[in-house]
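First, the structure itself, so that you have it in front of you.
Excluded from the complex is one protein chain; the other protein chains are retained at their positions.
Each chain carries a letter (A, B, C, D, E, F and G) given by its place in the written order, and its residues are counted from 1.
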Amino acid sequence: MVKTTIQKRERLILGNRACAEGAIAAGCRFFAGYPITPSTEIAEVLAWELPKVGGKFIQMEDEIASLAAVIGASVAGVKSMTATSGPGFSLMQEHIGYAFMAEVPCVIVNVQRGGPSTGLPTKIAQADTMQARWGTHGDYHAIALAPSSVAECFHFTIRAFNLSEKYRTPVIVLTDEVVGHMREKVTFPESSEIKIINRMKPTVHPGWYQHFEVNPHFVSPMASFGEGYRYNITGLTHNPDGFPTARPVAIKEKLDKLKNKITHNVNDIVEIREEFMEDAHIAVFAYGIVARAARQAVHMAREKRIKAGLIQPLTVWPFPDVYMEHMLEQLDLVIVAELNQGQLIREVMRVNTGKTRVRGLNRYDSELITPDQIFQKIREEK
Amino acid sequence: MVKTTIQKRERLILGNRACAEGAIAAGCRFFAGYPITPSTEIAEVLAWELPKVGGKFIQMEDEIASLAAVIGASVAGVKSMTATSGPGFSLMQEHIGYAFMAEVPCVIVNVQRGGPSTGLPTKIAQADTMQARWGTHGDYHAIALAPSSVAECFHFTIRAFNLSEKYRTPVIVLTDEVVGHMREKVTFPESSEIKIINRMKPTVHPGWYQHFEVNPHFVSPMASFGEGYRYNITGLTHNPDGFPTARPVAIKEKLDKLKNKITHNVNDIVEIREEFMEDAHIAVFAYGIVARAARQAVHMAREKRIKAGLIQPLTVWPFPDVYMEHMLEQLDLVIVAELNQGQLIREVMRVNTGKTRVRGLNRYDSELITPDQIFQKIREEK
Amino acid sequence: MVFAGTVLAEAIGVEDGKNVCQTQSYGPEARGGASRSDLVVSSGEIYYPKPLKLDLLLALTQEACDTYFPALKEDGVLIVDSGLVDQLPDHKVHGFPFTQIARDQIGTSMVANIIALGAIAALTKIVSRKGLLEAIKKRAPKGTEERNLKAAQLGFELTQRKKRARKKR
Amino acid sequence: MVFAGTVLAEAIGVEDGKNVCQTQSYGPEARGGASRSDLVVSSGEIYYPKPLKLDLLLALTQEACDTYFPALKEDGVLIVDSGLVDQLPDHKVHGFPFTQIARDQIGTSMVANIIALGAIAALTKIVSRKGLLEAIKKRAPKGTEERNLKAAQLGFELTQRKKRARKKR
Amino acid sequence: MADQTAKTQVSTKQKAEEEKVHVFEAWCKRCEICVAFCPTGALTSDKDGFPVLTYPEKCTQCGMCELRCPDFAIAVRPREKKESKKGSS
Amino acid sequence: MADQTAKTQVSTKQKAEEEKVHVFEAWCKRCEICVAFCPTGALTSDKDGFPVLTYPEKCTQCGMCELRCPDFAIAVRPREKKESKKGSS
Amino acid sequence: MALLSKVTHQYLRTKKQFPNVWCAGCGIGTIMGAIIRAIDGLKLPQDDVVMVSGIGCSSRMPVYVDFNTLHATHGRPLAFATGVKLAQPNLKVIIITGDGDALAIGGNHFIHACRRNIDLTTILINNSTYGMTGGQVAPTTPFMKIGTTAPYGNRERSFDIAKLAIAAGAPFVARGTVYHMVQLRKLVEEAIQKKGFSLVEVISHCHTLYGRLNKEGGAIEMLKWQKEHAIPISAAGKVPPEKLRGKFLTGVLWDIDFPEYCEEYDKVMAEAQGKM
Partner (left out) sequence: MALLSKVTHQYLRTKKQFPNVWCAGCGIGTIMGAIIRAIDGLKLPQDDVVMVSGIGCSSRMPVYVDFNTLHATHGRPLAFATGVKLAQPNLKVIIITGDGDALAIGGNHFIHACRRNIDLTTILINNSTYGMTGGQVAPTTPFMKIGTTAPYGNRERSFDIAKLAIAAGAPFVARGTVYHMVQLRKLVEEAIQKKGFSLVEVISHCHTLYGRLNKEGGAIEMLKWQKEHAIPISAAGKVPPEKLRGKFLTGVLWDIDFPEYCEEYDKVMAEAQGKM
């Protein structure tokens, strides 16, 4: 049980704790979860910290109920979050789809561990990357962020809330066992320095209010329960007013809206960090913890005068199609380094038009990919 | 409640019933399920038919329990199946991963309906295609078959059991609301004409038996509970003897085995039906019910002297990388027609080296894609 | 509608030996049963499973008639329940008060659509009378075989009578 | 080990002002706590979060010593619990019976690793003595501050004494 | 569920102003529950199955039919004396 | 969980053939439960925390220590008289 | 307005959603009537009322009522409602759930809601079957009754819902029927007023499926069955035991007091903030 109270600008803190503190900083005032290694510290910190700021923590009977409660709380107007790992993330899939369909902002942290199945509870993997995009039934458009440091755990959780509120959609923070269980010194911003986005509120008279209004921004203003707007929310395909429909035109309109609010805003949602990409012919494409080894590796390569660079998508979903197409123009070789059997590499290959060689560097034996491994791969393939 | 007993070679039967009868023909003697539209008739038929052939039917408390019971029954030596639709399929994801990890043969029928979330229970979609491949956490390698007719519901369910037994892995039958609720005349084979594959049994002395033996075929002989081989099954990453391990070498060996038994057998697992592909410059790539419209469309195109052909993957997972790469060499244009916002098209684009134009024809408003729509698309894009 | 559609499909497909593909549309939830049944008939392989243009439309409500009439071919046959459909499209129409007849002569409106099947067998070559009767025997729920057979007969005779009447005129 | 690792990281990172990244390895399940703690220290940005080659290895068991010794740099410092590690690699080794001392002088073997931290502060420049004591004050669970501080002091003095002894010789 | 295409005209059997009990045929599904359980037998079903207040004199305006109707298709004029609060049942 | 690196040598405090109670130190985790609940006080803990049958004369071979040991690290020689079935406890 | 009564106008979404989807004679509509009348009687502001449901015929109710309505996923309305209530304890949260929804797929959330004792009012519509999906057996289907998935008769025993709820910790448990709609309204009123988790099991009928499969007649016959088999708990003492066999009790079956979770959590917050 971690009892330190939030304090001081510069602190040595655990990745999972940074995530919890990021949530509080973002305005999260409700957490429902179910313990699972290696995410549990997030819940434990919030059980301690949330009531101090007037927030609510509840341990539910399982992960399904956890995300349900989170959705319920968000609908009641409170920014809400849950945290889990692989098996719990699989159980949450039905409700991730519900939150998406019902356009309920909420944040889901998945601290990835070794899979499949119970797998390796205390070891790392990055093998839920595709699941974050395709885990629920029906067409779904995910937003997922991948921190690679303790500081990013803090900042990306805040950003996850901001994106979630801005686009009225669930946002996933895809962290992992190493980042989650790592301690680093973090310099915390003053709360005034933190940019917070809150869901847009309706301005119309309740009689005119449509909870799922279709507008050119694809995001409808959101009244909370109890605010005087009485509307219906359902996971059935529905009209802008929230009532079920089976009219093909209305169905298409709804599903297009869900899609467009992500695909039309890729530029706003996606953040990419580059290193040496101005003149690189070879890129290492890596996200989350692996990007750190990759950064070191491209530095090693540069020392050997190899024109290598790093592309680190901070946002893994939506995939930055246009950006990558553009980058691939410039590149001879992309090495996609992941702690799985090859997931995001498929996306790189998808946008590749055949000009660039795309090679995978995959590790899935519970150990990290080292800078040296990446450097060797650069040397071999170049 | 459908009370007709299995009989007669030529019958008008419902897609879902054909699926149930296929299961019985394949030797399925255990079904556990939870009702959900539009899959329920499969359960209803089996509740009636299974006890007649000495099989067991049980309605469980939910979909999670259903797949758990199916796995339990399979481990006890009985061929087992469940059937569901979107929301239930999402709930089953954790146990699909378990069956994969523990290498338990079983068949999961997903009669797809409109999504996401509760969506459109009585309408069609093909939007669980990617979920069938990526729905569970951790690296997973799916086998999924997509019937396009009532006869195929029967035959593909048999094939699903055969593949499942042969490779000791869960197999998904991805059918849909239209195929499931359609009646067609089917000419049934004599049972002697049906090829049945049963799981390989160990021949070694129990003392030497390893339930997860690593061998060049990637598939280990499988003793059932109660047969005198006492072994351990777990969803934790394990050694060949079934006991948990955290050794990187053993982890990699296990995960490679799971991967290789699919990827090394793509030629055996994948079936593709072609039409006019010998000299086609344009291909329509379509699976499941859409392939029927596509077939009609390419006939229409041929009448207009357009060299169009049809590629219908009967197996949607694993994706036939090599086959498609080869085909794309020959093609100027591929139109991928799907009842979703664009899923399998991503795979086609992935293997495409940029030479061929790949275009999507997507419909997700609960209606079928018509032959005419495809034909128009061919004309537009060619 | 599903029952009638299934009987017709069974008659055409299994009894008369053609290929058939029968589909249906449900309301928003399964429980209510389907409200529309489509049938594609062919002596060859059936590709697209739904009819694109209709050769025959049987409409038992005004709504059905209005919605699906545009899909009927120029030379297609339209059969309606003349008791329930009063606004008729500008087309050659066969109208019979199926529901009325069902209630009056068999005592339940539930067999209206089976009477209509009898009418179809009489009016068109789509299904044979024998095939229809066999299909009903096979598909009718226990205890309802008799009344369904009677209904089909009724539909058949009704039409014959009308034809004859017309000829006489 | 996590507690000791965290104290050291806190001392180096926050008190002494360098960048640190502390990671750990757990057994197969979380409950047991970690059995190994790694620390990367740098005045610049830390990329790869795990040490590739060790500058300092503190091994409290024979197994740990055997496993991790190969990763120690040629000129790295090896500190072992000489009461528990008897097979020493061919290397310059600092051995102290930490566990023994902890039990004898503080009454619980639990503070052995904190004594070891004291020894590290005395033997190397990795961490300042002041930083270490501050970090202990901040991180020690309530009620254990005193004994942990005492342990660190003990480790420090111990080493000084040995150094002095060696000098004398 | 088959023929719930309800008629939208208002019943003209009684004048809305005077009637003790009003049937809203657009919503009525002709389940006949109101008829079956009217304590006084004031209601009967017409040939289409819609309820009719055939014996208005028997009707005590007890409100049972309204409370029991699953479709909110029958409304009873509140008795005037007791409880003059504007209110529900 | 920390130091379960068990010693693999067999206790030599008594000869295996004669002893009433045998401690298998490789598995023993020194929880001292057997000592705490021995009804006769026949067991004590040695300086490392392993149980020792310090007072063999007190030991009634009741078997409690064996039944209670969570680690199957202590075995009691069955009493010879009653019940000569080859058997468990 | 003469066509519809005042409650109908005030509490139902009359303009859009009617006539409702339920079969002619289905009891769910009657229950909906009892609920809105109870809310009307308690004078709860509509803006403060939240109705949460799962999936099923019963769970369609929120679509029709003019409150804050949340039509959630199958089996999970109690979990959604827990979030709503804990986030905004000032809202009155009413859950509408079917026997399949609450006790089959949702059984876990049900027992935990009973145990946790959050101030939620649960109306459980027990029609002994899964209506929406077409008459499969439910955990409430009596032994040997027919369902489409139990064509040879159901071989599982059914839950005694009230007993289960009480054992799981629910402080308020009542049972009513569609037939006894006046009593039902009162039970719902009492349940809403209870501070803590309250359950009203409503015996309803699905004549379309369960009734037909089990030859128990139409809606009217099944309502008569309710009338004949319900024994008010107040009268239970006076009825000879042999007459109780095959019958069920109605009324408030259990009513005790426990600390309510949201109130307890207020204490947690006070303590946490005091300690800060």
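The criterion applied here is as follows: a contact is a pair of C-beta atoms (placed from the backbone, for glycine too) under 8 Å apart; a residue touches a chain by one contact, two chains touch by 3 or more.
Computed from a prediction, not measured in an experiment: that's the story for all the values here.
**Q** Which one touches the absent chain: G:Val7, G:Ile166 or G:Val252?
**A** G:Ile166
**Q** Which listed residue, B:Ala73, B:Val284 or B:Leu361, touches the chain dropped from view?
**A** Checking the options B:Ala73, B:Val284 or B:Leu361, the one contacting the hidden chain is B:Ala73.
**Q** Just name the one of A:Asp62, A:Asp256, A:Glu271 or A:Asp332 that touches the chain not displayed here.
**A** Candidates A:Asp62, A:Asp256, A:Glu271 or A:Asp332; residue touching the omitted chain: A:Asp62.
**Q** Under the stated touch rule, tell me which residues of chain F contact the chain that is not displayed.
**A** Per the touch rule, chain F residues meeting the hidden chain are 1, 4, 6, 10, 16-17, 19, 22, 24, 26-27, 29-33, 36-37, 66-73, 75-77, 86-89.
**Q** Considering the whole complex, not just the chains shown, which residues of chain B touch the missing one?
**A** Within chain B, the residues that touch the unshown chain are 5, 29-30, 32, 48, 51-52, 54, 56, 58, 60-62, 64-66, 68-78, 80, 94-95, 98, 224-228, 230-236, 241, 243-244.
**Q** List every residue of chain A that touches the chain not included in the displayed model.
**A** Contact residues on chain A toward the absent chain are 1, 3, 34-37, 40, 43-44, 47-48, 51, 57, 59, 61-63, 87, 117-118.
Keep this in mind: only the chains that are shown with their structure count from here on.
**Q** Using direct touches as single steps, what is the fewest number of steps from chain E over to chain G?
**A** The fewest touching-chain steps linking chain E to chain G number 1.
**Q** For chain G, give me the residues that contact two or more of the other chains.
**A** Counting only residues that touch two or more other chains, chain G contributes 21, 23, 73, 132-134.
**Q** Residues touching two or more other chains, restricted to chain B: which are they?
**A** 3, 37, 40, 87, 117-118, 120-123, 236, 246
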